[in-house]
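Supplied in C-alpha coordinates, the structure appears directly below.
Heads up, one of the protein chains got dropped from this complex, but the rest are sitting where they should.
Right, chain A next:
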Amino acid sequence: MKKFEKLTSAVVPLNIENIDTDQIIPARFLKATTREGFGENLFRDWRYNGDNSPKADFVLNDPAYSGKILVAGKNFGCGSSREHAAWAIQDAGFDVVISSFFADIFKGNALNNGLLPIQVTEDFLAAIFKAVGQDHKAILTVDLENQKVTLTSTNESADFEINPYKKSCLINGYDDIDFILNQKNLIEAFEQAR
(Lines give C-alpha, C1' and ligand atoms only; values in the text may rest on other atoms or scores of the structure.)
Protein backbone atom coordinates (compact mmCIF):
# COMPACT_ATOMS: atom_id res chain seq x y z
CA MET A 1 0.00 0.00 0.00
CA LYS A 2 1.06 3.56 -0.74
CA LYS A 3 2.74 5.36 2.19
CA PHE A 4 1.46 8.68 3.50
CA GLU A 5 3.21 11.14 5.80
CA LYS A 6 2.74 14.77 4.91
CA LEU A 7 1.13 16.70 2.09
CA THR A 8 1.05 20.36 1.14
CA SER A 9 -1.34 21.10 -1.68
CA ALA A 10 -4.05 23.29 -3.13
CA VAL A 11 -7.55 21.88 -2.77
CA VAL A 12 -10.50 21.05 -5.00
CA PRO A 13 -13.73 22.14 -3.29
CA LEU A 14 -16.98 20.25 -3.78
CA ASN A 15 -19.45 21.91 -1.45
CA ILE A 16 -22.24 19.34 -1.72
CA GLU A 17 -23.61 17.15 1.06
CA ASN A 18 -24.37 13.42 0.93
CA ILE A 19 -22.15 12.74 -2.08
CA ASP A 20 -22.86 9.07 -2.66
CA THR A 21 -20.67 6.47 -4.31
CA ASP A 22 -22.96 6.41 -7.37
CA GLN A 23 -21.90 10.03 -8.00
CA ILE A 24 -18.24 9.29 -7.32
CA ILE A 25 -18.26 6.40 -9.80
CA PRO A 26 -21.54 5.34 -11.42
CA ALA A 27 -22.30 1.59 -11.44
CA ARG A 28 -22.04 1.31 -15.21
CA PHE A 29 -18.29 1.97 -14.90
CA LEU A 30 -17.69 -0.85 -12.42
CA LYS A 31 -17.11 -3.47 -15.07
CA ALA A 32 -13.32 -3.34 -15.08
CA THR A 33 -11.54 -6.19 -13.33
CA THR A 34 -8.41 -4.23 -12.35
CA ARG A 35 -7.98 -1.36 -9.89
CA GLU A 36 -6.62 1.14 -12.39
CA GLY A 37 -8.28 3.61 -14.71
CA PHE A 38 -11.37 4.55 -12.71
CA GLY A 39 -10.18 8.16 -12.37
CA GLU A 40 -11.36 9.12 -15.83
CA ASN A 41 -14.93 8.40 -14.78
CA LEU A 42 -14.70 10.05 -11.36
CA PHE A 43 -17.90 12.10 -10.86
CA ARG A 44 -18.75 11.12 -14.42
CA ASP A 45 -22.28 12.50 -14.64
CA TRP A 46 -21.44 15.76 -12.90
CA ARG A 47 -18.31 16.16 -14.97
CA TYR A 48 -19.50 15.30 -18.48
CA ASN A 49 -22.58 15.81 -20.59
CA GLY A 50 -24.34 12.90 -22.28
CA ASP A 51 -22.22 13.50 -25.41
CA ASN A 52 -19.00 13.25 -23.31
CA SER A 53 -18.27 16.98 -23.55
CA PRO A 54 -17.05 18.42 -20.23
CA LYS A 55 -19.50 20.45 -18.13
CA ALA A 56 -17.69 23.77 -17.79
CA ASP A 57 -19.19 24.65 -14.42
CA PHE A 58 -18.03 21.50 -12.64
CA VAL A 59 -15.06 22.07 -10.39
CA LEU A 60 -12.90 19.27 -11.82
CA ASN A 61 -13.20 20.93 -15.23
CA ASP A 62 -12.27 24.36 -13.91
CA PRO A 63 -8.55 25.05 -14.48
CA ALA A 64 -8.64 27.52 -11.58
CA TYR A 65 -8.65 24.54 -9.19
CA SER A 66 -6.04 21.88 -8.76
CA GLY A 67 -4.34 19.85 -6.06
CA LYS A 68 -4.29 16.53 -4.32
CA ILE A 69 -6.90 17.32 -1.66
CA LEU A 70 -10.61 16.92 -2.31
CA VAL A 71 -12.86 18.82 0.12
CA ALA A 72 -16.55 17.88 0.25
CA GLY A 73 -19.73 18.36 2.26
CA LYS A 74 -20.88 16.07 5.03
CA ASN A 75 -21.72 12.37 4.75
CA PHE A 76 -19.25 11.90 1.92
CA GLY A 77 -19.16 8.42 0.34
CA CYS A 78 -22.55 7.20 1.47
CA GLY A 79 -24.23 4.36 -0.41
CA SER A 80 -22.64 1.32 -1.90
CA SER A 81 -19.55 -0.54 -0.65
CA ARG A 82 -17.76 -0.20 -3.99
CA GLU A 83 -14.08 0.33 -3.32
CA HIS A 84 -13.95 1.62 -6.88
CA ALA A 85 -14.99 4.98 -5.34
CA ALA A 86 -11.73 5.19 -3.39
CA TRP A 87 -9.77 3.88 -6.39
CA ALA A 88 -11.34 6.48 -8.69
CA ILE A 89 -10.50 9.38 -6.36
CA GLN A 90 -6.96 8.15 -5.98
CA ASP A 91 -6.59 7.43 -9.69
CA ALA A 92 -7.63 11.02 -10.40
CA GLY A 93 -4.67 12.20 -8.37
CA PHE A 94 -6.08 12.82 -4.90
CA ASP A 95 -4.31 11.65 -1.74
CA VAL A 96 -6.64 13.19 0.83
CA VAL A 97 -10.39 13.73 1.17
CA ILE A 98 -11.65 16.18 3.77
CA SER A 99 -15.26 16.30 4.95
CA SER A 100 -17.18 16.97 8.15
CA PHE A 101 -18.54 13.40 8.09
CA PHE A 102 -17.74 10.21 6.19
CA ALA A 103 -19.82 7.13 5.51
CA ASP A 104 -18.35 4.11 7.23
CA ILE A 105 -17.56 1.77 4.38
CA PHE A 106 -16.05 4.50 2.21
CA LYS A 107 -13.80 5.59 5.05
CA GLY A 108 -12.54 2.03 5.56
CA ASN A 109 -12.00 1.51 1.85
CA ALA A 110 -10.05 4.78 1.58
CA LEU A 111 -7.79 3.86 4.50
CA ASN A 112 -7.18 0.42 3.02
CA ASN A 113 -5.82 2.10 -0.11
CA GLY A 114 -3.69 4.82 1.41
CA LEU A 115 -6.22 7.54 0.59
CA LEU A 116 -6.49 9.58 3.79
CA PRO A 117 -10.01 10.58 4.86
CA ILE A 118 -9.89 13.50 7.29
CA GLN A 119 -12.94 14.42 9.31
CA VAL A 120 -13.01 18.03 10.50
CA THR A 121 -15.67 20.13 12.23
CA GLU A 122 -18.42 21.87 10.24
CA ASP A 123 -16.74 25.17 11.16
CA PHE A 124 -13.31 24.18 9.90
CA LEU A 125 -14.86 22.76 6.74
CA ALA A 126 -16.62 26.09 6.22
CA ALA A 127 -13.31 27.89 6.79
CA ILE A 128 -11.68 25.81 4.05
CA PHE A 129 -14.51 26.50 1.60
CA LYS A 130 -14.30 30.20 2.45
CA ALA A 131 -10.52 30.34 1.97
CA VAL A 132 -10.74 28.52 -1.39
CA GLY A 133 -13.61 30.78 -2.41
CA GLN A 134 -11.37 33.79 -1.86
CA ASP A 135 -8.21 32.28 -3.29
CA HIS A 136 -8.57 29.30 -5.60
CA LYS A 137 -4.96 28.37 -4.93
CA ALA A 138 -5.29 28.38 -1.13
CA ILE A 139 -2.89 25.85 0.35
CA LEU A 140 -3.56 23.18 2.98
CA THR A 141 -0.96 21.18 4.84
CA VAL A 142 -1.83 17.73 6.11
CA ASP A 143 0.48 16.30 8.74
CA LEU A 144 -0.47 12.71 9.52
CA GLU A 145 2.18 12.14 12.19
CA ASN A 146 0.83 15.04 14.26
CA GLN A 147 -2.77 14.55 13.06
CA LYS A 148 -3.07 18.18 12.07
CA VAL A 149 -4.44 20.00 9.05
CA THR A 150 -3.51 23.66 8.50
CA LEU A 151 -4.82 26.35 6.18
CA THR A 152 -1.64 28.13 5.22
CA SER A 153 -3.22 31.45 4.27
CA THR A 154 -4.88 32.05 7.64
CA ASN A 155 -2.78 29.68 9.71
CA GLU A 156 -6.01 28.16 11.05
CA SER A 157 -5.49 24.55 11.96
CA ALA A 158 -7.48 21.59 13.19
CA ASP A 159 -6.57 18.27 14.78
CA PHE A 160 -8.07 15.13 13.35
CA GLU A 161 -8.68 11.64 14.71
CA ILE A 162 -7.39 8.46 13.19
CA ASN A 163 -7.21 4.95 14.59
CA PRO A 164 -3.59 4.50 15.78
CA TYR A 165 -3.31 1.16 14.01
CA LYS A 166 -4.55 2.61 10.72
CA LYS A 167 -2.20 5.54 11.16
CA SER A 168 0.80 3.25 11.43
CA CYS A 169 -0.43 1.30 8.39
CA LEU A 170 -0.51 4.51 6.34
CA ILE A 171 2.84 5.76 7.51
CA ASN A 172 4.51 2.41 6.89
CA GLY A 173 2.53 1.31 3.84
CA TYR A 174 1.30 -1.90 5.54
CA ASP A 175 -2.11 -3.41 4.96
CA ASP A 176 -4.51 -5.48 7.08
CA ILE A 177 -3.70 -8.73 5.32
CA ASP A 178 -0.04 -8.49 6.35
CA PHE A 179 -1.21 -7.90 9.92
CA ILE A 180 -3.69 -10.79 10.12
CA LEU A 181 -1.50 -13.27 8.27
CA ASN A 182 1.06 -12.86 11.02
CA GLN A 183 -1.53 -14.28 13.43
CA LYS A 184 -2.64 -17.23 11.35
CA ASN A 185 -2.00 -19.67 14.21
CA LEU A 186 -4.61 -17.80 16.27
CA ILE A 187 -7.18 -18.22 13.49
CA GLU A 188 -6.59 -21.95 13.32
CA ALA A 189 -6.75 -22.23 17.11
CA PHE A 190 -10.05 -20.32 17.07
CA GLU A 191 -11.51 -22.67 14.49
CA GLN A 192 -10.45 -25.74 16.43
CA ALA A 193 -11.84 -24.44 19.71
CA ARG A 194 -15.37 -23.95 18.26
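In the analysis below, contacts are C-beta pairs under 8 Å (C-beta built on N, C-alpha and C of every residue); 3 or more make two chains touch, one makes a residue touch a chain; residues count from 1.
By our rule, contacts and distances are computed from a predicted model.
Its UniProt record calls the unshown chain "3-isopropylmalate dehydratase large subunit", which is the correct pick from "3-isopropylmalate dehydratase large subunit", "Peptide/nickel transport system permease protein", "ABC transporter ATP-binding protein" or "Hydrogenase expression protein HypE".
Per the touch definition above, the residue from A:Pro13, A:Gly73 or A:Pro117 contacting the chain not shown is A:Gly73. When the missing chain is restored to the complex, the residue among A:Ala10, A:Ala88, A:Ile105 or A:Ile128 that touches it is A:Ile105. Residues of chain A in contact with the chain left out of this view: 15-18, 20, 22-23, 26-28, 30-35, 45, 50, 73-75, 78-84, 86, 101, 103-105, 108-109, 112-113, 122, 126, 163-165, 175-177, 179-181, 183-184, 186-187, 190-191.
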